[in-house]
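Here you go, one structure.
One protein chain omitted, others in place.
Showing chain A:
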């Protein structure tokens, strides 16, 4: 019988099945950061249990760490305690790899895993972080878990799971110039809604997805969760394999050849049936900007802020009105007339080398608008930062008036000092525009790195004039 990629990944990890279909799935890779793990390590210790397989663990602190003045350490004592707790826990139990604060390879876990070859096709990858879906770009069964499940994985190397329904999101055709993985992700969420993927595992397919780089696919899978799906993935192709060749934890020699042979089977069979199929035409996708407080509240850059009066569902209408009030926007305002206060280029969605290249190509020879109070460029990892500096991108950002920071999650969720003040409006390459996400009272608009750069220059949302294209 024809199998979907999800069926293949699932079947390869089932250890045991309960009578009601609840399965015990084996976990290959466990990513651990400082925010969602302390209670799990404590629970393990209190129960007198030992971690099952520490060589599955890859860890780094990322949420709380500052992005400047590293010489001064972590000033916030509560943040520091959380990072030091991770240091102590990993020191005690061990890990395949730990990149502590200030390490050259430290960074956002979802950037660090793939770039070190610690994320390999066919793996189950979990982390106490909803953006673990990112790793699905490598045909992994990858999703976020809660802290109780972090403890469960530490103790048993397994998770209790019910099989999800399957959805194929096919994007066919060629993306226009300046249309990136981020725009595709936002356009999909705008189509299916923020709960459209709830209960589903999404496979992204179609010629436009195959045309995306691995970075673009990571951006897309990263945002599967904003469409309600815990996991989203893309089949293995030559790009997947070439990306992984020679990475520190990628297999070598004969083992590599055997691995590649298996990885090439990681695609849905012809004729495989999905519970739902959604098709988008690549040519229809314009650069996207969110206007509200949910990622589904999104329009193309050349559109207007929607009018709640045209919404017939009263609960939805009220939600739109509340969002517009919070965002300080009037219905029917053209998006390109909305001015911004801050710009954030970074996060596990858009902080990889390709993202920085795209932004820099827009910024080159230009300067941010005088009305922009702060523009931050935060690379996803130490390795991304060094690569960008080797290419001279840091100089482009600095000359344009951006601050060039150290890696970390930064203003995506503002657990460190990088945040919005109440009422400030931000063009952000991150993944969530929820109320207060980037700081209490802050107003977030999600967009691509190129669009964020264009907004920084114009001081308002604007069409980017991208000089390089991903094709």
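Definition applied: a residue touches a chain if its C-beta (ideal position, glycine included) is under 8 Å from a C-beta of that chain, and two chains touch if they have at least 3 such contacts; residues count from 1.
Basically, contacts and distances are computed from a predicted model.
For the chain of the complex excluded from view, the name given in UniProt is "3-isopropylmalate dehydratase small subunit" [choices: "SigE family RNA polymerase sigma factor", "ABC transporter permease", "Ubiquinone biosynthesis methyltransferase UbiE" or "3-isopropylmalate dehydratase small subunit"].
The residue from A:134, A:213 or A:294 that touches the chain not shown here is A:294.
The hidden chain makes contact, of the residues A:104, A:148, A:207 or A:325, with A:148. Touching the missing chain, out of A:8, A:30 or A:432, is residue A:432.
For chain A, the residues in touch with the chain missing from this view are 15-16, 18-22, 24, 26, 28, 35-36, 38-39, 42, 47, 49, 52-53, 55, 63-64, 76, 78-79, 81-82, 85, 120, 122-123, 128-130, 132, 143-149, 151-152, 155-158, 160, 162, 194-195, 198-199, 225, 228-230, 249, 251, 255-256, 258-259, 262, 294, 315-316, 318-319, 322, 413-415, 422, 432, 434-437, 440.
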